[in-house]
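The complex is shown incomplete by one protein chain, all other protein chains being positioned as in the whole.
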Amino acid sequence: MIKAGIIGSTGYAGAELARLLCGHPEAEVVWYGSRSYQDKAFASVYQNMFKIVDAKCLDDDMDRLSQEADVIFTATPQGYCASIISEKILEKTKIVDLSADFRLKDVSIYEKWYGIEHKAPEYIKEAVYGLCELNRSITKEARIVANPGCYTTCSILTLYPLVKEGLIDPATIIIDAKSGTSGAGRGAKVNNLFCEVNENMKAYGVTTHRHTPEIEEQLGYAAGQEIILNFTPHLVPMNRGILATCYASLKTGVTAADVREAYEKWYCDEFFIRLRHDGDLPETRWVEGSNYADIGWRIDERTGRIIAVGAIDNLVKGAAGQAVQNMNILFGLEEKTGLEMIPAFP
Amino acid sequence: MIKAGIIGSTGYAGAELARLLCGHPEAEVVWYGSRSYQDKAFASVYQNMFKIVDAKCLDDDMDRLSQEADVIFTATPQGYCASIISEKILEKTKIVDLSADFRLKDVSIYEKWYGIEHKAPEYIKEAVYGLCELNRSITKEARIVANPGCYTTCSILTLYPLVKEGLIDPATIIIDAKSGTSGAGRGAKVNNLFCEVNENMKAYGVTTHRHTPEIEEQLGYAAGQEIILNFTPHLVPMNRGILATCYASLKTGVTAADVREAYEKWYCDEFFIRLRHDGDLPETRWVEGSNYADIGWRIDERTGRIIAVGAIDNLVKGAAGQAVQNMNILFGLEEKTGLEMIPAFP
Amino acid sequence: MIKAGIIGSTGYAGAELARLLCGHPEAEVVWYGSRSYQDKAFASVYQNMFKIVDAKCLDDDMDRLSQEADVIFTATPQGYCASIISEKILEKTKIVDLSADFRLKDVSIYEKWYGIEHKAPEYIKEAVYGLCELNRSITKEARIVANPGCYTTCSILTLYPLVKEGLIDPATIIIDAKSGTSGAGRGAKVNNLFCEVNENMKAYGVTTHRHTPEIEEQLGYAAGQEIILNFTPHLVPMNRGILATCYASLKTGVTAADVREAYEKWYCDEFFIRLRHDGDLPETRWVEGSNYADIGWRIDERTGRIIAVGAIDNLVKGAAGQAVQNMNILFGLEEKTGLEMIPAFP
Partner (left out) sequence: MIKAGIIGSTGYAGAELARLLCGHPEAEVVWYGSRSYQDKAFASVYQNMFKIVDAKCLDDDMDRLSQEADVIFTATPQGYCASIISEKILEKTKIVDLSADFRLKDVSIYEKWYGIEHKAPEYIKEAVYGLCELNRSITKEARIVANPGCYTTCSILTLYPLVKEGLIDPATIIIDAKSGTSGAGRGAKVNNLFCEVNENMKAYGVTTHRHTPEIEEQLGYAAGQEIILNFTPHLVPMNRGILATCYASLKTGVTAADVREAYEKWYCDEFFIRLRHDGDLPETRWVEGSNYADIGWRIDERTGRIIAVGAIDNLVKGAAGQAVQNMNILFGLEEKTGLEMIPAFP
């Protein structure tokens, strides 16, 4: 059994991780870290876990934790993981960081978009960007996995084959994304109250959302050139789900068959990616509760653009599920171990 | 592997059954019956099942089905199961009926409340009322299991120990229940449109809801006397979940300790029943997606009443989950096989 | 024009009051009080008011306010109004208090249920309980109007004719109420986050909710005897609306005609009370955004109980609308002035 510790286990992503690991046949949670709820029973904070988890929430004593855990998940605010990481810890355990600390290779971009100093830039280079479908081969040997963001996972997976195969003009990419409210976390903020979110639709972080450079960097690797794009997130009155509607101009001569071929080439053997039939588009309800990313697209002959749409559960493939998938890769398990939840509808 | 057939697989309860059986280690679905969607791919109707189920929807040829399936689940409108059941079928297969056809022992009560003639009253006596926690010993040998209704499962489980142990006056029972909208089914009705249900709260079926006699009959067995009660269902703008708020006058001298003792006596070993700590009350979010029934209560010293509250997922413990639990009992499997889903929150 | 001041204008009830008064032909808001948002533009806090209200939020300088305003609405936490009220203020202005400070005549009951000391018990006696349909004749001359609670308005209006006319046994009253989330206020609490409320149904304050003694007191006056009852509120995933499902045993011999007659006697001339046709029950969507209270009922011949159901918009008839109705009474206007909003659906 893999012994897992979770720092930040009482946020929505951390708790989903706890839930997935409790159902994982090869892993167990040995440490429910939570500064906010220290000494309280985890199941009193997340009462879905009543009679399932007996443990109390603990502090974040990394020394002890690194001795007890084979892998530590940090589901913590930006800056935390970078502030505690050390050689001493990495000698004993692996880190899957659900924050953004090790996602961007250029520390100046990190510091600019996140507005904080990076406390451990010396570890950025060795950290692997854990988008499993693209980077699994290098993840295997990693000590630090930077678990991708929710919007970024959905956006990159949706656009990757188009960019990688050179079918679209990268300068024309626009990503209009919509997310359920669990993505905003469990912090007590007026903006996330039921009455503020229900019966409302809004864009936020327009031109400034921090997932922008992450998408640009990863798609830039695929394109072999720098990419600058627009990413606009929206808040939707639902608990879970991300839908990314991606626009780009197809290069001259690119056909529908070329597009299909590109997606099949990259994803036909991927268990967690479901390419929709031609013309069919994904919806968040069809992936809710699962680790699937559903992808579909349409080509508009009138404008020469492709509209590619991706859907994931932001807490699963967009956070905890992908973190477990990375753990499976790190420890040589089959990737889908503990992740075969069938989407729940309705 | 148990071979299971589902008649009515494209209703919400039928589809949830399909989903649970697809994740069940000892069962497989060999027949996705659906009159409405015959010859269509099941996964085109329930696209959460895309790339998971390849089968097409079939008719309801009971002859063929009874030969191919070890168990048939009928997730069909009232009257259907009674209209097709026969000795020929029962010789070859078992029936778990999710409709009300075999729940009530008194055929005249069935015909009065449901307004239709019962086509197979000769089978009513042998059918077992499949509320697993109470009737598992007789379910084992059954050929026909009447899977309880959603409201009834929640209401009976919540009140049973109080009635059975004689702690309350049965004449004072009032059940005020609230259900998510999936309980209304997938039929295209104006009343169930999003805009009609969202931002609305209403009672329906007041004094006439068909689950009333079912609750009365089962609690009557517990009390050893006829029980007449009020049951009032309400429609809530959410997908899943039933909350039953039950009121009754405690008999003179009954203490809080007596109440706790009664609940513990009946449920302390039940995997799927989670008794809340004193004073804590259940909420539907803590059981969503799982087969748990959470139960809590408070005693009002001022009025002498107990307010006992139960919560279930109406599609799982209230329908498909309990049907699988009954299948497990019928085939000698551990009851929780395939049903250990941890509630998903948020 | 009546000059109105609002203390607590940036809570949900206060802001609804501001909205209604801005649309009122005979009143204007001269003071938007808000400790939390002092010096901020009111329209930056409630952006529905953008380009409609230019004023900034002010403090709660009661001296100045009582000079500038003909009426002060206190939409503030319990205890505030009692702490600032004085003869000096009441000489210059009228008070409509949306908190509970002057609703209960027995100060010891107030202090027991609210857990705080009452700072101005000397004003309790003269304060009028402003349930307009019952108390308008004494409200006219009042200096202090205690605006009723949301649950209490709905519960009392629904049960009043039954109690007053002696048709039910008061000892058997049970009120099972359901409220939209705006009733919980705009405070930043985890329990009121979108993801905590959405897809959930729960009871709260069971046996302890503070509206209980208020209902008991008012119905007690109607009955001419002390009444002890059960009141159980529930939180519903919707913004607005209260549904109160009320149960009671009819006295022997009471007929359906008696019940209809009682309701007609008390409400047939009431503009804001809409008695449903026989057997029809109200739903919150049919009153949303309006000052109406819809009331319907069914009699269960089997149990001898009546189930009477009331529906209001908790922010309008349950708070701000009734406050305006009281203002209209205080200043001799037609009661429906500024309150003829037609319910909005969907």
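In this document, chain identifiers A, B and C correspond to the written order of the chains, with residue numbering beginning at 1 in each.
Just so we're on the same page, a contact is a pair of C-beta atoms (placed from the backbone, for glycine too) under 8 Å apart; a residue touches a chain by one contact, two chains touch by 3 or more.
Computed from a predicted model, the values in this text were never measured in an experiment.
Set against the missing chain, the residues C:114, C:221, C:286 or C:331 yield one that touches it, C:286. Note that of A:24, A:118, A:186 or A:240, the residue touching the chain absent from this view is A:240.
From the set B:76, B:135 or B:239, the residue in touch with the chain omitted from the display is B:239, counting the whole complex.
Annotation for chain C: contacts to the undisplayed chain at residues 12, 15, 19, 22-23, 46-52, 182, 199, 239-240, 274, 276, 283, 285-290, 294, 340-346.
Although one chain is not displayed, chain A still touches it through residues 174, 176, 178, 180, 195-196, 198-204, 206-207, 228-230, 232, 234, 236-241, 243, 245, 247, 281-285, 288, 298-300, 302-303, 305, 307, 309, 311, 346.
Considering the complete assembly, chain B touches the hidden chain via residues 12, 181-182, 186, 188-190, 192-199, 237-239.
Operating definition for what follows: only the chains that are shown with their structure count from here on.
In terms of their C-alpha centroids, the spacing between chain A and chain B amounts to 37 Å. Chain C has its Cα centroid 39 Å from the Cα centroid of chain B. Chain A and chain C have Cα centroids separated by 46 Å.
Under the contact definition stated at the top, the residues of chain C that touch 2 or more other chains are 195-196, 198-199, 237-239.
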